[in-house]
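A protein chain is absent from this complex, but the other protein chains hold their places.
When the chains are written out, they are named A and B in that same order, and each has its own residue count from 1.
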Amino acid sequence: MQKTTGRPQLKENLKFFLTASMKGISQVLLIDNAVTGFFILLIITSTSIFLGIITLLSTIIGTLIGIVGGADKESVTQGLFGFNSVLTGIALALFMNGPYHWIIALLGAALAAILAAAMMHAMKPLGIPVLSAPFILITWFTLLVSYRLKAFTLTSELVPQDLARWKLDTTGKVDWTEGAFYGIGQIFFLHETIAGVLLFLAVFWAGWRLGIFAIMGNLTALLASYWLGGEHTLIFMGLYGYNGILAILAVAIVFNDNKGWIQPLLSGILAAFLTVPLTASITTLLLPYGLPALTMPFILSTWIILGARKVLPKL
Amino acid sequence: MQKTTGRPQLKENLKFFLTASMKGISQVLLIDNAVTGFFILLIITSTSIFLGIITLLSTIIGTLIGIVGGADKESVTQGLFGFNSVLTGIALALFMNGPYHWIIALLGAALAAILAAAMMHAMKPLGIPVLSAPFILITWFTLLVSYRLKAFTLTSELVPQDLARWKLDTTGKVDWTEGAFYGIGQIFFLHETIAGVLLFLAVFWAGWRLGIFAIMGNLTALLASYWLGGEHTLIFMGLYGYNGILAILAVAIVFNDNKGWIQPLLSGILAAFLTVPLTASITTLLLPYGLPALTMPFILSTWIILGARKVLPKL
Partner (left out) sequence: MQKTTGRPQLKENLKFFLTASMKGISQVLLIDNAVTGFFILLIITSTSIFLGIITLLSTIIGTLIGIVGGADKESVTQGLFGFNSVLTGIALALFMNGPYHWIIALLGAALAAILAAAMMHAMKPLGIPVLSAPFILITWFTLLVSYRLKAFTLTSELVPQDLARWKLDTTGKVDWTEGAFYGIGQIFFLHETIAGVLLFLAVFWAGWRLGIFAIMGNLTALLASYWLGGEHTLIFMGLYGYNGILAILAVAIVFNDNKGWIQPLLSGILAAFLTVPLTASITTLLLPYGLPALTMPFILSTWIILGARKVLPKL
């Protein structure tokens, strides 16, 4: 950045900063589009003003850390320092309790940007993106802190359980409408049909191809989890669907040079399908710690396919 | 590959494919020899026709994924896309239940080849082989799926246990003959003395040096586990021996440039010895999840020695 003075420069810097911050929100869906980011911010805010503020502050904090820390401008502009902070801020605000949980959420958001930088460095030689792995690590570790430090308190949702005494219960009502729209909402921890509909619209705004694939990913994961005998209470809350949406977007479009339909669809559906058993196994692994799987199934599925593609280029 | 037409080309391709598939079986023992592979296939089939078919289909699936995915021909020819699939197919066929468990086994075999590709990419800069790590990860994750998806059911063998209530019981009969031959059979999940004898012969066929070292590795692990006070029921089932055989072959011969005797023997016996405490600790780590250690002790032991050798060349 050359250093100039005066208001035009200030205005330009502000525009750069706002664009980067909004892209920090859209990048949660792997989308590089400030308008989509702003639209998502509105959807979150209309569901909960508190969550909206956390989202806005988190993306600002992540982006600022990128800028003040001296990251290369391109990564910052694409929102790559914002999205892990957004997810961490929202997750910690929702899973933690007590009067100061919002401070923990925002500190977590800051830390997520720092860990994102470290992981970018570590994974650079592999040519594989870090995705939302920093968010997951910071969130898991922060939730575990609560068992040892009084200032951290969990909501009653998260309960460690013994795998030896676990019984699978797949009964529960079937509601395909909720299933269809709760998945994409779960990415931002929203639980309303209308929020899901609007989020799909936000994706279509960024590109109709993205929208179609998002629907295909959701469908793949929903049907697969139903057909393989998953718990209805989870499936129709969208908890088996959201990873499928993210995985198909990453594998088929965002990190794929092939602009055709067949290879993207096949590898994307494979990635979306894989998130279903991965959700099942990761949830099992985390049971004794009472932790949520978050977007880990999407991350593992995407890393496997993107990594394999370097050796199997036709995948 | 140049493209030609006609039957000679077809015949050559078929020969290439069959060789690669058989080497996919021999590579389970780190051996690059199609005849040994075919011999092992016969041994497995004579123990169980079902397992034989799974083995054959798994190596074919893995090899096909390498070819169709566009991997470099040399890796495919050496059977490097087959062996993780073979192990995964057999393990899932044995540890899972229900009418469709063979489908899960074959899908697991396919996935193992894809994960193998991803891990080859990730470990290439280190110059360290992936060994059977992809098999282990796919198998562990698939077994864990069963706690959440009804289509996956475990055999009654695998039971999660609480470490706090674990009591070590080393009593049990001592049977050195079984101990001597069950170990190598365990690599292919076979539990018969005759299968063990024949597998040793298959190794000697590929090279008498390989055979001698295999015996040394088995002996090292057997004696160390007995002397350190392991459970007799495990030791004489060969469950402390098979990792020692694999580790000595990898460290002393397959991934070793030194063709002499002293350095290979010393580092190989160290590697075989290390698999004994590693088997103990990995089994403990997996206890709450009821998962088997599989070949993980061999992998960790081999990775440590091969990695250390890059910095300590005389090891």
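FYI, a residue touches a chain if its C-beta (ideal position, glycine included) is under 8 Å from a C-beta of that chain, and two chains touch if they have at least 3 such contacts.
What you see is a predicted model, and the numbers here were worked out from it, not measured in a lab.
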Among B:L126, B:V159, B:V174 or B:L201, the residue in touch with the chain that has been omitted: B:L126
Contacting the left-out chain in the complete assembly, out of B:W166, B:W208 or B:W261: B:W166
Full-complex contact with the absent chain, from A:I53, A:M119 or A:I215: A:M119
Missing-partner contacts on chain B, residue numbers: 125-126, 162-164, 166, 168, 170, 225, 227-231, 274, 276-281, 283-285, 287-288, 303-308, 310-315
Positions on chain A where the hidden chain makes contact: 65-66, 68-71, 75, 111, 114-115, 117-122, 125, 140-142, 144-145, 147-152, 159-162, 288-290
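One rule holds in what follows: only the chains that are shown with their structure count from here on.
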Where chain A and chain B are represented by their mean Cα positions, the distance between them in whole Å: 36
